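Here the complex is missing a single protein chain, while all its other protein chains stay put.
Chain lettering (A, B, C and D) follows the sequence in which the chains are written, and residue indices restart at 1 in each chain.
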Amino acid sequence: MTVAQVIFYVVAALAVAGGLGVVLAKHAVYAALFLIVALIAVAGVYILLASEFLALVQILIYAGAVTVLLLFALMLTRTSDLPEAMTGAQWPVAGLVAALLGGAIIATVTTSDWPGDEDGMITRVPFDDLGSALFQQWAVPFEIASLVLFVALVGAIVLAREDEPEEEGE
Amino acid sequence: MQSGYILLATIAVPLFAAVALLFVPSRHKDAIRAFSVAVGFALFGLSLYAFFAYQLSQVEQYQFDMRWMWIENVGILGENGITLHLGIDGIGAAMLLLTGIVTFAGTLISAKIDYRNKDYFILLFLLVAGVFGVFASLDLFFWFFFYELAVLPMYLLIAVWGSSSVFSTFARTKEYSAMKLTMVLVGASVLIFIGIFAVFVEAGLGTFDLPTLYEVEFDENFQKIIFPLFMLGCGVLAGLWPFHTWSPDGHVAAPTAVSMLHAGVLMKLGAFGIIRLGMQLLPEGAEFWMPVLIILGTINVLYGAISAMAQTDFKYMVGYSSVSHMGYVLMGLATMNAVGVNGAVLQMFSHGVMTALMFAMVGSLYDQAHTRELAAFGGLVKRMPHFVAFFSIAGLASLGLPGFSGFVAEFNIFLGVFRTYPALGALGILGAAITAVYILRMMARAFFGPENDKWESLQDLSRVEYAGGAVLIAFIILMGVYPSPFVDRIADSVLRIPGIG
Amino acid sequence: MSSELNLDYSLLTPEFCLAGLAALILALDLFVDDFRKSWLPYVAAAGLAAVLALSLGWVNKESDFAGLLSVDNYTTFFRVFFMATAAVVALVSAQFVQDKLRHPGEYYALLVLSTIGAIYMAASRELLTAYISLELLSFCLFVLVSYAKHERRSNEGGLKYMLLGAFASAILLYGISMIYGTSGSTFYADIAAAYAGDTSAFDLALLLGLVMVLAGLGFKVAAVPFHMWTPDAYEGAPLPITAYLSATSKVAGFALLLRLFSGAFMPVLDDWQWIVAALAAMTMVLGNLVALQQHNIKRLLAYSSIGQVGYMLMAIAALSAATSSALLLHMTGYVITNLAAFTCIIAWYNLTGRDEISGFRGMAERTPLLAAALTAALFSLSGMPLFAGFFTKFMLFQAVADEGFLWLTVIAVVMSFVSLYYYLLVIREIYVSKPEEGEERLPVPALISGLTVALTIGVFYVGIFPRHLLDVAEEATKLLFA
Amino acid sequence: MNMTDAWLLPLLPAAAFVALTLLGPWLPRKGDWLAVGAIATVFVMVLLIAADFTDALAAHGEEFAGAANSTQWLEVPGQLELRLGVHVDATTIVMLTVVSFVALMVQVYSLGYMKGDSRYGWYYAVISLFVASMLALVLADNFLLLYFAWELVGVCSYLLIGHYNHLRSAAEAAKKAFITTRLGDVGLLIAIILLWRATGTFNIQEVIAAAEAGEVGREVLTASVVLLFLGAMGKSAQFPFHVWLPDAMEGPTPVSALIHAATMVVAGVYLVTRTLPLFQLVHGGPELILAVGLLTTFMSATMGLVMTDIKKVIAYSTINSLGLMFVALGVGAPAAAMLYLFTHAFFKALLFLGAGSVIHATERQDVSSLGGLWSKMPITCVTFAVGALSMAGLPILAGFWAKDEILVALLDNKAAFALAMATVPLTAMYMARVLILTFFGDPKEPESHEHAHEGSPFIFVPLVLLAVLTVFAGFVAFDQVGELMGFPGGIGEIIFLGHPHAFHFDWNVAIGSSALVLAGLAAGWFAWAARPSVPGVCLSMLRPVHALFANKYYLDDIYQAAIDRVVLSIARLVAWFDRNAVNDTGIDGGGYTAKFAGYLMKFQQTGKMPNYALGMVIGVVALTLVAFTLKG
Partner (left out) sequence: MEPVAQQIPLEHFLALSAILFSLGVYGVLTRRNAVLILMSVELMLNAASINMVAFAAYASPEKFTGMIFAVFIITIAAAEVGLALAIILRIFRNLGTANVDEVDELKW
């Protein structure tokens, strides 16, 4: 067992554990914390896959900003205190189909003969290559993404904002 | 070669009339009436012209033949596109004339309509345009287009201007009847729609042009599979048992002129469709399935007549008699011989005029009396002699009395049926006897006998009703006494239908 | 690498202009107080119209941006399509927004921005671009559906739409990753090239990817069983947004599906054809049958639009040059009709505050024009002649049958017949049932009247003179199968 | 006037009908002169044609079959040609004479009788139409025109029976007459079509020729003949279709005279006469006619005995006579039938017109309320007596010769002869009864008796003319009479259908039957004039029998029950089935099924977002698994 393998299995175990925590935890806040674990573990996976940039982004944006947002939301909606209300009635069916789906995917991905698998040489992608690709070839998605963020921003403001009472009268 | 613009005009005039009415303010009711009657008269004139300008023993099967490219060279359809191909054979000419007559009479009768008469006439003219379109179209697409167009306005015409019937144990609201009529007819057209697709795909010519498709010899099994689609799809509109129940309910609920047009003309679209799409397109399928159709037709005749006998409502009786009479048409078509089919087409014409007259008369009575219960009347002849005379003529024509159109038609049908299925022919004649029973029962009960004081206020036919009825009667008698103009045109075309011996 | 790429930003001019328009609207909303309530929709509509005119400059030109997206006739078709739709929706929103909603600036800005997403869904020739455009459209719609933020139904619709949308886009992404994994690329052309050869090595992964992509896009277009958000979101959303959902959102999904499946998945047609056919069949049947049970006009139209999706999916199942141009034709006719219907419904709602079907009682007496137009639209939706629906359905079904899917056509025709029933129920309320309160005429704003007339004429135009539109649709789809 | 111009005959009254219908209200005297003028012209033309025919007969001798003339009416090229045409032969000439003469008499009579009727013009219009149709019927050279006219006379009969349309009974009687005869017509029409199918023609001569040549299969021919006879039975009121004729007396009395005595009802006899060769080709054909005729004769005589309505008695006597004609046809003596038909027309019309005169004068028609009218109405009384005695078969009156001719023809068939003889005294008895009760004895209702008076000349002139004919018409059976009158071939030859010296006179039969007639008359005189208590005694003794006769063998009740209970029940059952099974279950059921499917399906929309997500996942999983399975 190489170091990489060890790291991978540890990270993978963490990720799965975090994922389990997210879907099974009895308290919402715990779930959020488990999510952080999982997200950081995934960042580890990215490093293993030679994508340090992604790992960075993952930790900064996801594990940092997004989870904090989620925690805020949890606090604002104050629903973390009812453990029995956490899981819906359809969990047996859900478990079955999720297991079926997972099984099907695992069976598929492990039995498929992926093109380029054999000569797969993982090379580190230099930041500047990534950057220039992002701003040249992928400029359009990038710009659209900016619009997406803008829309999310505007939308969040519009929806979340409490209106002044005098506007009600109109 | 006559100009196809005549046919185009029969479609375009009502359409433009409908559009023109849109721009008339609805408060000018009298102007709308006058305009509509004028349009009805114009259509009558056009159809008369087309009928008499139709030349006998021409080489061309279709006259007034004309094409307008509608969509050309589109990928789906290849370079043929879709053509508005108009033309009539003798059958079409007779049906065109029928439509013209009934439309004219219908617009006259409709002059009584006062409630939102603008909307009414717009819808009526759409309906009429559709009917003319079906009879004149020689293109599958447009055939179906107009076919649906003719059904479309029915819902509103019945549901808005119609009337509900309440019986002791059940009721038939106009909404129900309108919905049933529309749904059953459109449902049946689904079968036609599928059949058209199948024919188009199977022919593989990328065209909907009927004369072109007539040249195609379809595989026998294909014909056997597809023909029932057309037979049932069109048959339902012709009142085919057991899908006939839309007809009595719908006709009863409809306003007078709509009943006239619907029973008088629209039901013929179904029979016409069986000829145009079924027999002409798929002769072998027709031959295979006709025994079924003739049995169903016989059931129609007897079942309709017997049901009519049990009716306590004037209009229901007439409605069921339509079912019965359309059974003769189906029987005639199913004989697959020239005499029978000729008789069927004659019956289409005859029944159209006759039933229109009946509905016009029932409507006239209902408008005044607000009831249609047979038992409520008696001795009407004293107050309404012309009404009784007109109604009696329609009744006698419908029981197949010589001298009226019904006899000529039914006689031909019987001859045809006896050639192929004598036993069914005998049953058909029995049906005519049953018709006599219910018609005469109705007349004895409602028209004659002591007068009922309740109806002292009844007036005889108004001038428009009189005029409309007179036009219809003229044709009933003309065809009954001198059928040659009709038969010559019809027989000429019937003999050209493949498989007709 | 970069030197070979065509990075001609001018291709994106219309979308830049749209973004600018959105910014302008926001700015107007912010700074010019007088404008706020009344003029924004007209600014939006005028701007959209202007950009629409501008985009006509790319007719019959063919160019691509770094292989990510093409500006060709297909794109131009949808540019015009979406901008016109957005303009109409902006106009019909005017009074509704003024009466019932807050923050009009953002409303119209989002409307304009969503158009960009829709256009790029149609234009993209690459999965990432397609995905992100889809998200742009979705995000705008999430917000717009929840826009009546003090209304419980709007909140609920928005929540369901949002959560399920996120869920569906996760599934879609997973599917895309499978496609990417098996083909090594996200570009449609490369994917097609990769699948052109032997795919047996990764057949299952490919299938999985296809199913998941179909699920994700099926969500977008509301295909059964991924449709369940539709009725709730339709009912919850503010009325103009319901109209917009039924038009742009759906059509954009199909624009994407069509380009994707014809561009990338054509070589593995046999793998997905039956899936789409099955989805189409289920969608038609469920949508139309459940619609029979509805009491709310929005919900009714939601189910009816599900039914319509079934018809459209048939075109994808029987994918060919003929079906795709028929699909474009049908979608155009459908959207014009639907907008006509919604214009009337919105106007009626503005006047009476009713959106139950029974609330349409006496419409014929009180607003005859709207009643007639709505009736025409409903007849058109059910596929009656003279109206757009008849011809477009005929062509669509015809094309599908011609590809050998007669059984699917049979279901479609039967279901189309079933649909007539519930449309007639509405028409019955409009024309037959007597009004409950008052018979006096209601004042319909001139703008709405004009719009109604224009759209109704459009409905008739497509139904009676479909030739031009058919030519355009054919031009637009020609290159898909070049 | 040529024989081939005979097609003009029906057109004249037809034209009168059209003119009266369209212009009636605006014509002076409502156009009655037009109708009478038309029929008078027709009568003259008939005489001219008869003269032409006798000339031809004399010229060609026995093989002369008559003259025909036809025109095409409708053609399906190569498949069907329908021609309308006329054919004149001896039978036709007899019928034409009878029809035109009686019609003329009746129309003249009606000028007086119908005066003041509210639908006077319409009455004349329909009478004209009837005459036109009847002429067409007898002239028809083919079954098509025959059927055409056959139905039209039926309609005219219907219209005229229902002339007093404010009476419920008249309306019902008209309906009954039409429907009953129509049932027979179904048979006729089927028979015509069957024969056409077998021979390809409607022409009567050609059909007979083809049948004689063996072109028609045995079964088809048998069926055709039986069905044809059904038509004849309906029209000629033979048992069991006879029920309509007594009820038809609801119509104006002149109508009864013309239609229900002299002309229309003999159409059946005429038809069978024309097609007798067909019957003779079928095993049992003549026997069928004979049996029906005998049965009808006997039953009607018994019923005539107990009727109290003067017109009904005469009506039953008509049925009686019609039965007798069929008897003659059944034993293959069409000539005898024709002679009877010829004479019967006069005396039966006379009886009805006489009865009409009584009714006109007293406004009563029940014999139990009449009586002693001979003093008030001597002309009517005498003429009526002549008619009644002729009907009874008293020697030298017309009826005597005709009846004896038939009885002679029956000699070979003992049983039939016996039965026929048995009805002779019965007939005489009820004729005596009606005569006595009406004109003799004491008036039972003095009030109406007071007002009774002889009618206008329009009424009594026809009576007298007919009475004269009734006395002398029988003599035409003798060739010498014809020659005396200037018909070279002799009227007898015409009456005997072109067969010279066909008259058979048998003294034994004549004396025997005359004795029976006298016995019957005596019995009648005894019972109703001499010992008026006798009927009551008989009645009490034979109550069940009387009840059976008076209730017309309960046939009306049986028919009524059959219609009300059976036919209408079936109709209601079918209507119920149509509404509940076909419509509500079948058609609506389809709709409900769809709706119910929608109802079931809508519950997938639970409103709960996790369920929605579950649905999506299930969709994905299911599709994936199916796809994998398919891929293997």
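Quick notes on this one:
Everything below uses one rule, namely that contacts are C-beta pairs under 8 Å (C-beta built on N, C-alpha and C of every residue); 3 or more make two chains touch, one makes a residue touch a chain.
None of these values were measured; they are calculated from a predicted model.
Remark: the absent chain touches shown chains A, C, D in the intact complex.
Against the chain not displayed here, chain A makes contact via residues 2-5, 8, 12, 15-16, 19-20, 22-23, 28, 31-32, 35, 38-39, 42, 45-51, 53-54, 57-58, 61-62, 65-66, 69-70, 72-74, 76-77, 79, 85-88, 90-91, 93-95, 97-99, 101-102, 105-106, 109-110, 114-117, 120-125, 129-130, 133-134, 138, 141, 145, 148-149, 151-153, 155-157, 159-160.
Considering the complete assembly, chain D touches the hidden chain via residues 602-603, 605-610, 613-614, 617. Across the interface with the omitted chain, chain C contributes residues 128, 131-132, 135, 139, 142-143, 146, 149-150, 152-153, 155-160, 162-163, 166-167, 169-171, 173-174, 176-178, 180-181, 184-186, 231-232, 235-236, 293.
Everything that follows uses one rule, which is that only the chains that are shown with their structure count from here on.
Ranking C-D and B-D by contacting C-beta pairs places B-D first. In terms of their C-alpha centroids, the spacing between chain A and chain B amounts to 69 Å.
Distance between chain centres (mean CA atoms), chain B to chain D: 37 Å. For this pair, chain A with chain C, the centres built from the Cα atoms lie 30 Å apart. Counting partner chains per residue, chain C has residues 203-204, 207-208, 421 touching two or more of them. Contact of a single residue of chain A with at least two other chains is seen at positions 104, 108. Taken together, the chain D residues at the contact with chain A in this complex read 610-611, 614, 617-618, 620-621, 624-625, 628.
Residues of chain C that touch chain D in their complex: 159-160, 163-164, 167-168, 171, 203-204, 207-208, 210-212, 214-215, 218-219, 224-226, 228-229, 231-232, 271, 274-275, 278, 286, 289-293, 418, 421.
Those residues of chain C lying in contact with chain B across their complex are 321-322, 325-326, 364, 375, 379, 384-386, 390, 394-395, 397-399, 401-402, 406, 409-410, 413-414, 416-417, 420-421, 424, 427-428, 431-432, 466-467, 470-471, 474.
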